[in-house]
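The block underneath contains the structure these notes are about, expressed in structure tokens.
With one protein chain withheld, the remaining protein chains of the complex are depicted in position.
Moving on to subunit A:
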Amino acid sequence: MITGSIIQAYLICKRQAWLLSRQLVGEQDSDFLAIGRLISQESYSRDKKEITINGGKVDIIRLENGEIKLVEVKKSSRMIKSAKFQLLYYMWKANVDYGEIRIPKEKKVIEVHMTDDARGELLNLMNEIEDIINRDKVPKAERKKYCKTCSFEYFCWS
């Protein structure tokens, strides 16, 4: 089954997406994960947070002018594309048309709209992901810049 974190992972590393689909998660005591968790705990602490929808957790749900909006909180804008599709996926699941990616450290708010194009792209992406995670074998490790900060680094390069 696809989840928000698998979508996010897939756009950065197919191998990570495959591993996550088998509940093989990275090292949880990795410092980078700890930072991420802290940011999501400490920012917007007044809002309702970590709402579970089938396939992941949304950081914040807000009701504005009678419309629901979903908010994902991120550490930096470095991997914005993957964050966008993760949010689109939650919006699609929850049938919500508007969402925001917030990066408290950079004081940035990025709007995400569920347009027909966005929906099409999301569905294409989900089909691609299904193909990869249904394979019997894990995609081979490829060294990327991202590896240095990845919680699977010791796994892939042991």
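What we mean here is this: a contact is a pair of C-beta atoms (placed from the backbone, for glycine too) under 8 Å apart; a residue touches a chain by one contact, two chains touch by 3 or more; residues count from 1.
Criterion: contacts and distances are computed from a predicted model.
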item: Protein that the absent chain corresponds to, by UniProt name, given "Hydroxylamine reductase", "Glutamyl-tRNA(Gln) amidotransferase subunit A", "CRISPR-associated endonuclease Cas1" or "Sugar ABC transporter permease"; value: "CRISPR-associated endonuclease Cas1"
item: Contacts of subunit A with the absent chain, listed as residue ranges; value: 22-25, 27-29, 137-138, 140-141, 153-155, 157-158
